[in-house]
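Here is subunit A:
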Amino acid sequence: MTELQLSDAGPGTPAPLLSIDDLHVDIASRERTVHALDGISLDLAPGEALGVVGESGCGKTMTALSVLGLLPPGGAVTGGRILFDGQDLAAASAPTLQDVRGNTVGMVFQDPLTSLNPTMTIGAQVAEPLLLHREGIGRKEAWARAEEMLRLVGMPQPSERMKAYPHQLSGGMRQRVAIAMALVCEPKLLIADEPTTALDVTTQHQILELIDNLRRTLGMAMILVTHDLGVIANRVDRVAVMYAGKVAEQADVRDLFARPRHRYTEALFAALPERAAERGTELHTIPGLPPSLTVRPTGCRFAPRCLFATEECREREPELGPELAQELVPGSEASPGSETSLESEAPAHELVGAEHRFACFHPVPHGDAPEAQVVTPPPATATEPGEVLLELDALVKEFPLTGGPFARRRGTVSAVGGVSLTVRRGETFGMVGESGCGKTTLGRIVAGLEEPTAGTVRFDGRDLAGLSRTERRAHRRRIQLMFQDSTAAMDPRMRVGEILREPLVIQGVGTRADQERLTAGLLDAVGLPRGAVHRYPHEFSGGQRQRLGLARALTLSPDLVVADEPVSALDVSVQAQILNLMRELQHDRGLTYLFISHDLAVIRHLADTVGVMYLGKLVETGPAEQVYAAPLHPYTRGLLDTVNVPDPAVAAAGDREPLHGETPSAAKPPSGCRFRTRCPLAQDVCATTEPPVSTPNGAGHQVACHFPLAAPRLASRV
Partner candidate 1 sequence: TREGGRVDMGPTGGVPVEGGTATMALPPNATPNWIFPIGPPGYGASYNAGIQFLMFMPVYDAVLDKDKGGLTTHGPSTLGLKPKYSDGNKTVTVPLRKGVKWSDGKPVTARDLEFWFNLLKANKANWGSYSVGTMPDNVKRFETLDDHTVRLRLTRAYNPDWFTANQLTLMRALPQHAWGARTDGGPIGDFDRTKKGAKAVFARLTQHAKSLGSYGSDPLWRTVNGPWKLAGWRDSGQVTIVPNEKFTGPKSQRPHLDKVVFKPFTTADSEYNVLRSGGVDYGYIPPSVMAQKGKFEDKGYRVDPWEGWAATYIVYNFNSTHAGPLMRQLYIRRAMQHLVDQKAMSDVIWQGSATPTLGPVPVTPKSQYLSRAMERDRYPFSVDKAKSLLKAHGWETKGGTARCVRPGTGADECGKGIERDDPLELTLLSQSGSTETTNMMQELKSSLSKAGIDLTVRQQPLNSVLGNSIPCTAKDPGCDWDMSFFGTAGSWYYPLNPSGEQLFSTGASANFGNFSDKKADRIIRAVQYSPDMKAVHAYGEYLADQLPVMWMPNPAYQVSVIRNDLRGIEQNPTVTFAPQDWYYVKKDQGGAGSEKTGSEKKGAEK
Partner candidate 2 sequence: MTSAASTTAPVTAPGHEEAAQATPSLARRTLQVFTGNKLALTGVVLLVLLLLFSYLGPLLYDTEQTHTDLSQANLSPGTDGHLLGTTDLGYDMVGRLMVAGQTSLEIGLAAGLLATLFGTVYGAVSGYFGGWVDAAMMRITDAALAIPAMFLLVVVAAIITPTKGVLILIIAAVAWLSPARLVRGEALSLRNREYVQAMRMMGGGGARAVFKHIVPNAIGTVIVNCTFQIADAILYVSYLAFLGLSIPPPSADWGSMLSAGITYTQNGYWWLIFPPGIAIVLVVAAFNFIGDGLRDAFEVRLRK
């Protein structure tokens, strides 16, 4: 019966492999029903890669999951069809679905640790789909094929790894296993839901490369779900931008990045720090939050946050379609006629379904390069850096390494391996590096949460180790830490008022009335209503909580705020709000920031001085422009080359030398230069001698490398 629908596609286009048609998904729980997907239509040709992007909660995951009928408990398809290879999967029986899953459609999930069975060997897990789907295949053969597959996904020593358990592998390796598992039956379609979000930039890059290659060799189609515009720009043919359970815009990837039409897409791009006109300027933000999907809003779903919204937008819902006649700007190259139908347009496109569709009454006019049109607010002039506020000298932190219960102490983890740096009053010191390189540890030592194993921390000229108990207590006021996860950093059982007052109570500052006055002022400063004091942290959105975190960090009027990945859990739109706020407050209050992030773009946007860490070592520091423009350390350069720039044009350029390999374990850091195992320039001396700090590029720009890069690159793309 499902075969009838096969003929939907026109004769000229190859039949789509997957065709989602007006899909509605509801998730019902005890209290409410979320209309997670509200009429999604997507087509995917064989071999095509479709990217799905959008803010958190807009339905990306639900789209991916509904294809295989893996919706969470309470979730159900309430309307529409999912045609895959002629079968309607939305209405398929359990055995039919089981036959498709893992066989013709493979799936990769975000978290490679939790998505693998912890008590089964890698081999068993990879071989499992074969045993399920390939009739007559024996255990032996399945294992052989699984091993082959592991080799294919770049697993070193696959035959040994077959017997390993997931926890014995690094995150990147686990994700390779997950991919091998999804691909072992050579599916026609791979669905990847945020496959790299949990990984480092470098690993992310490697995994995406791998998927790209495999896709090409196997001729697979792919749906890549991500919130990361950079990833999308580089890896897919076509993009669907989702907003609040609907597709807002759908287009060829280059087309979309070059000429976004939906105002939402445009705003998303504008909020990227990479797109900020200049370092130090304010970022564009999208006010507010996506709507909750418990009620179906009338009109355009983006209208409440859209600066261009009109009455029409609020009343009528725009259809997803190609260029509407009245909005056409003559002279644009794509120039489809107002009445153009899909068929008539088809010959003009090389790619199937590559036509640009969007659901907006007031689209971005054609031909406008968004950046050019943006009115740039005047840059907030950073206060001139003053005297040295913080000085770290040969700081070392080692953690005892205790394995499981059966292991004895197996040595130490060198989290910070001798870092010296200075931070001047009023500046923003940005610290970047891959996961595990010791950024957080460094921040915690500075904030006094961790005692250094060796080395000194001097603050305002005083050695912190020499402070008496009471002095230390008083000193605490002057450095505050802002956490990455503000949810975790706030006692869920305290009201916001109490949370904000807590520092004051502990330090015994003022009467209760004073304290309340102070917190009210702080709430004003971070742009939250004063009524917030009566609410609990969980009643706020992620961005708002981060504002609260900032407010709390400022309660004691510190000199230095250590901000550890304050925005990395946020969507770009919200990230922009917080970054702007931090900048504004720095300006108003003369704050100094030690800003920790793995996101090079964010650091570049915010920091005056940049430090690059690798495996507990500070490999390079210097003024932000210099470091980005002319990196001296091969690692810095590799990092910059690895980053997924949210611009397909750049991605296509071939002069990048991304980092390869994995970071060695901090428990056994390589001798000499710790980066040598991954360094393209490494020589014998690197293994024996720790590189000295030099300043080949002028004072202020230091590098710890035996062979610093001589030729400065023209410009960083970040």
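A word on the picks: all candidates are chains of the complex that A comes from, given by their letters.
Assume contacts are C-beta pairs under 8 Å (C-beta built on N, C-alpha and C of every residue); 3 or more make two chains touch, one makes a residue touch a chain; residues count from 1.
Computed from a predicted structure; not experimentally measured.
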Pick the one that touches subunit A in this complex: which of 1 or 2 is it? 2
Residue positions on subunit A within touch of candidate 2 in the complex are 30-31, 266-267, 270, 282-289, 291-292, 294, 304, 307, 364-365, 368, 370, 373-375, 377, 447-449, 473, 476-477, 480-481, 483, 485, 488-494, 502-503, 506-507, 527-529, 535-536, 538-541, 543-544, 547, 552, 556, 576-577, 580-581
